[in-house]
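Before I ask anything, let me first share the structure, which is written out below as structure tokens.
One protein chain omitted, others in place.
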Amino acid sequence: MPSINEKITEEIRKLASSLLDSGTVAAFLGFTKGTLPGRMQPFVARKPEDAQKLHWNSFCVVNLANYLPALLKSFEPPRRPNDPPPEGPLPKVGVLATGCWSRNMVVQIQENQIDRDRVVIVGISSRGMVDRKKLLEKVGGREITSIDEDDHSLTVTGQGFEEKINRWDVVRDNCQTCVHPDPVIYDELIGELGGERKIPDRFRQVDEIEALSIDERWSWFQNEISSCIRCYACRNACPLCYCPTCFVDDSRPQWVGKSIDKVDTALFHILRAYHCAGRCTDCGSCESVCPMGIRMRLFTKKLQKDVLELYDFEPGLDLETPLPLSTYRMDDPQDFILTHIKKGEEK
Amino acid sequence: METGKNSDWEPKIIAFLCNWCSYAGADLAGVSRYQYPPSIRIVRVPCSGRISANLILDALRSGADGVLVSGCHPGDCHYISGNLYARRRFALLERFLEFIGIEPGRVNFTWISASEGEQFAKVAQEVTERVKRLGPARKLVKEIESCPA
Partner (left out) sequence: MSTPKGSVLVVGGGIAGVQAALDLADSGFYVHLVEKSSAIGGSMSQLDKTFPTNDCSACILSPKLVEAGRHLNINLLTLSEVLDVSGEPGNFTVRVKQNPRYVDPNKCIACGTCAQKCPKKVPNEFDLGLGKRKAIYLRYPQAVPLKYAIDPKACIYLNKPGRCGFCQKVCPTGAINFDEKPKELSLEVGTIILALGFKPFDPTSLDFTGYGKLNNVVTSMEFERLLSPSGPCMGHLERPSDKKEPKKIAWLQCIGSRDINRACHGYCSSVCCMYAIKQAVIAKEHAQSGDLASSIFYMDMRTHGKGFEAYYERAKEQGIEFHRARVHTVLPAENDNLTLRYTDTKGNVHEEEFELVVLSVGLETDPGVMKLCHELGIQLDQDNFISTTPFAPVATNRQGIYVCGAVCEPKDIPQSVMEASAAACKAQELLSKARWTETKKKEFPPERNVYAEPPRVGVFVCSCGINIASVVDVKEVTEYAKTLPGVVFAQNNLFTCSQDTINQMAEIIKRERLNRVVVASCTPRTHEPLFQETLREAGINKFLFEMANIRDQDSWVHQNWPEKATEKAKDLVRMAVAKVLGDEPLPYNQLPVTKKALVIGAGVAGMVSALSLADQGFPVCLVERKDRLGGHARKFFRTWQGQPMQEYLEELTKRIEDHPLVEIELGATVEEVSGSVGQFKTRLSNGKDVEHGVAIVAVGAESYKPRTGKWNYLYGKNPNVFTLLELDQRFIKADKALSGLNQAVFIHCVGSRVPERPYCSRVCCTHAIDQALKLKELNPDMDIFMLYRDIRTYGKREHLYQEAREKGIIFIRYDLEHLPVASEEDGNIVIEVEDQIIGERIRLHPDILVLASGVRPRDDVGELSKLFKCAMTQEGFLLEAHMKLRPVDFATDGVYLAGLCHYPKPVEETIAQAQAAASRAAMILSKDAVPAESITAQVNPMKCTGCGVCTRVCAYHAVAIDQNSGKAAVDTGLCKGCGACVAGCRSDAITLRNLGNEQLMAEVEAAMEG
């Protein structure tokens, strides 16, 4: 009996092929297997026969929404900055979307980065993607030569070892704490919806840090980012980091130095996270692609927690609710305003 | 209203004040001769809504021991709603900075109207005292040559 992922892979191929064949879409964005076990890479199928290369498993960690604007743009005729938009309908693109990716697409639609009419969103309820670092840890850091997966376990083999690992144990933190695994917008659905998940302590990781003293938190933060090599993989993998000139690359003004000085690194991480405030859907791409294992998701998760707490908002759940930093309420909380001095602080 | 007996160190605090309320309030403190410590360096901006997280962080990076951002009271913004957008930006930034270990009191936010000269002097006093208790800011100050820890 085929596994869930095998069934999904089959359905993806069938659907992509028919969308391409009928000319509904000019391209279909999914994943194909990478060169290493447990590495998937984004793949664009442009012909019906390409669809056979599409694949789905627990290692699809990169948010496909990241590639969508550029892919859409590639189908537009070239034009100069002030030329009128091309007339007539432009080619569409099909794309796979789990819960967090679809929410991310919602944000991008709200921010005019994706034209909803030009995408055929193929929704897949996410069962959680695997954290390769957790997996490596399970096998003691030994080199993995192949991974076989069924619905609830992974069989990992390498030079002189084969281990069966409980899949959920190595699922990414963001997926483990995800409450919206289902796509929020889609045109086609593959598999079944899993429904909202109840996670009472979805912000547990943030709560733990908040419980630390101010100095401990600073040490934690310093320690967390100390290995950063400023490669910007986190930024590049993030679909929300779409500025043509990122603040880290700007020289007028120079917000952040380009060195790996700890202050510059800290400012980079603070601002990167802050720029995602009220927008980040916790897809985990940033963390998944970090070569140094920095858990920068904790930063965005903190902001996500505060946005929910202060403004009762979660990004990407619908197209209508305005993003929290471009709206306000007269009675927004303002405990932080001086003269409302916080308890316990003035010890 | 004077302090500073506990230490001779005078912190430097960057105050971003909106032109219409808080800057006028600071002027009124002067007109009314309310005295406050000479630690505040006022940067006049049109509206508290002009102030971004980037600017606040830049002040800290440049070596400010503290930052104060003040705008019109909610509902009084000369530009209708600038301070209300600002309030959301600041609320998230303030919590985030505290989360990563920046001491509460380094970055302060308040509302001061054009008629609150005394309030301005009090806030200047209070912010100075807070920052003095914390001591010189080190965490986000970029040094020319990093000293070994």
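We just call them A and B in the order they show up, numbering each chain from 1.
The definition used in the following text is that a residue touches a chain if its C-beta (ideal position, glycine included) is under 8 Å from a C-beta of that chain, and two chains touch if they have at least 3 such contacts.
Model, not experiment: these values are computed from the prediction.
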| remark: Checked against the full complex, the residue among A:3, A:32, A:157 or A:327 that touches the missing chain is A:327
| message | Can you tell me which of A:2, A:194, A:253 or A:291 touches the chain that was removed from the display? | response | A:253
| In the whole complex, what residues of chain A lie against the chain that is missing from view? | 81-85, 111-113, 242-245, 247, 250, 252-253, 255, 275, 322-323, 325-327
| request: List the residues of chain B that touch the chain left out of this view. | output: 2, 10, 12, 14, 19-20, 23-24, 26-38, 41-47, 49-52, 54-55, 58-59, 62-64, 75-76, 78-82, 85-86, 89, 121
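The rule is short, and it goes like this: only the chains that are shown with their structure count from here on.
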| query | Whole-Å distance, chain A centre to chain B centre, using C-alpha means? | reply | 35
| field | Complex interface listing, chain B residues touching chain A | value | 53-54, 57-58, 61, 74-75, 81, 84-85, 87-105, 108-111, 123, 126-127, 139-143, 146
| remark: As the complex stands, chain A meets chain B at residues 206, 209-210, 214-222, 247, 255, 257, 261-264, 266-267, 270-271, 273-274, 277-278, 299, 302-303, 306-307, 310-311, 324-326, 328-330, 332-334, 336-339, 342, 345
